[in-house]
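I have a structure I would like to understand better, so I am pasting it below and will then ask my questions one at a time.
Missing here is one protein chain; the remaining ones are kept as they sit in the complex.
Showing chain A:
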Amino acid sequence: RWGMSLPLVVTAQVDLLLVLVSLLAFWTRLSHLNYPNAVVFDEVYYGQFVSLYMKRVFFIDDSGPPLGHMILAFGAYLGGFDGNFVWNRIGAEYPSTVNVWSLRLLPALCGALCVPLVYLLTLELKFSHLSALGAAVLLLLENSLIVQSRFMLLESVLIFFVLLAFFSYLRFHNAPSSWLILSGVSCGAAVGVKYMGLFSYLLLLVVASLHTWKLIGDKTISHMNVCVQSVHRVLCLVVVPVLLYVFWFYVHLSFLNRSGPHDQLMSSAFQASLQGGLSRITRGQPLEVAYGSQVTLRSSVSQPIPCWLHSHKVNYPIRYDNGRGSSHQQQVTCYPFKDVNNWWIIKDPGRQKLVVDTPPRPVRHGDVIQLVHGMTSRFLNSHDVAAPMSPHTQEVSGYIDFNVSMPAQNLWRVDISNREAESEVWKTILSEVRLIHVNTSAVLKLSGVSLPDWGFRQLEVVADKLFKAHSSSLEWTVEEHRYGTSQEQKEREAELHSPTHIDVDRKISFWAKFVELQWKMLTVKQEESEHKYSSSPLEWITMETNIAYWLHSSTNAQIHLIGNPVSWGVANLSLLAYQLLAVVYLLRRRRGLKDVPDGVWDQFVCLGCVCVGGWLVNFVPFLLMDKTLFLYHYLPALCYLYLLSPALLEHAHTHLLSSVTHQRALCVGALAVLLSIFLTYRTFCPLTYGSPELSAHQLQGLKWRDTWDILYRRR
């Protein structure tokens, strides 16, 4: 605490314990940070995004919001990383050009800062400095937290922000000040690093609303004051985090402005806003689709991959495998790659011309058109023949007249479904169009089924009469577009092969991009597959599982995510003890027996809300999740328990034990536990830091549980 008075005298009070644990934390987290000089576990995953950041290439990662990636990328930027490293396998050596230390620096710093934060947080929970020291030591000597902090991973960053949020909130609660805004910022950051931060954020909101509820009930405060206070809290704890969350995306999107590997997941308009890629192709395309336009039509369903309306010089088989017959006309499919066979020409049914008039005559909502396949000149056709894979719908074909009294039915009406938002005129990229078959009023649709070998495994396109009104599988957008100029088939083929041209720039707003990106992140589902080291939440409590992070390429040196088993046990024990104690207290208080004074009871309840509550919200949701889960998902919950243990011990010491001998016994017990925690920490150090190398026999000795998977190299 700094105090200043005249004459200029500065008095500084330094908590030496705090300084000491901080120094130790920095030492355990930061020493030999660049060892091993190889890709460790999920660095392989986050690394690719760091590289993309360095190259400013757009990507989507459904695992979390962008702040975490940005922090990692910032570390890389500080070390001068240029993004030129292929993150393809765990254990690959970093070349000398990559500054490993700076890549790992920020997570390690966050991990180290967690230790003093826990110290301060315990003080804010109104427990003694000794308890605070206990909590800090538990965190300090937790092998799993050390491992998780020392690599380019995000859990330590998340834990740091969560602890900071709670610390600053409690500080605000104990002595109202500007700390609340810091709490809001930390919440925004925590949620921005990983969605998991949401659990702690919601808990903090619950705690804050309980406190606000009490405030509302305080009749000594004026109504006005209550209003102001409540609004202040809402602003700092709700509005600020939400704005920040959006801000991370704003930074993310303004940084990443080049096209890259994930472009195809996004809409055409989004892609067109990125440099290179689609925008290079589509830049300068004519905006309005006219009669004679040459277009590619992309299906609006981009799950899992986009595709374009396609046809090729192969007919439907006369009979399918199940004996049904077809029209034997030319196949029309949806093809997920760019191809010259994706080009179609918009034709006016009343005229023969396939070129654009001057001035161009734009196609409008409700117009009837024909679609001519560019390379084969077949007309897009549909008729009352069952489609190959979805027999309840109509087949769509490129019409061939076999003289079998099957007339051409090749008129399609243009129905622009977003005409209110855009315009009546069919526009490139922007308009979402349905093509309605004039004879049968069926709608051109991507059925989503793959054709068998005769259709080259391309996707089936059908015309469907019974359709759901709002289905994006019905809608098509023009992606590539140019005004056709050649009437002759040969010239036209050459024209189709040449790239498109002309210039206009198209922008979509940040909000549209944000909403689209966020929606994609939440809905893109990757194939769920079990990982070798994935585990179920119930295994975490007893630490039945571990994760091998790294194995030296030639020796037995290895790094594992294994917690300190003794601290782990202490954490579980204190969780149980708190719950038992709380039940006993509650029942006795209900019968009018107050074991502890009201002030202490409030402190006890607050401890439970934060710590047991924190454990619950960070653990229980995983029981309901379908995701692939790992032991490191448990680390935030674990930190709450480490906060709980020493505080509960202090509570027992001061309020439960009355005789001095019992109190002394408790102290001695606590010391013994601390000592054994230190010893186990030392024992597992080789697996935490990856050095020194252990012999197979020693490794066998470290296998404290049968279910742990420790690697031995056969020599």
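As a working rule, contacts are C-beta pairs under 8 Å (C-beta built on N, C-alpha and C of every residue); 3 or more make two chains touch, one makes a residue touch a chain; residues count from 1.
The rule is short, and it goes like this: contacts and distances are computed from a predicted model.
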| Between "Oncostatin-M", "SERTA domain-containing protein", "Signal peptidase complex subunit 3" or "Protein O-mannosyl-transferase 2", which matches the UniProt record of the unshown chain? | "Protein O-mannosyl-transferase 2"
| remark: Touch with the missing chain holds, among A:Lys219, A:Lys490 or A:His697, for A:Lys219
| In the complete assembly, which of A:Pro7, A:Gly323 or A:Gly592 touches the absent chain? | A:Gly592
| Contacts of chain A with the missing chain: which residues? | 213, 216-217, 219, 223, 226, 448-449, 466, 468-470, 529-532, 587, 590-592, 624, 626
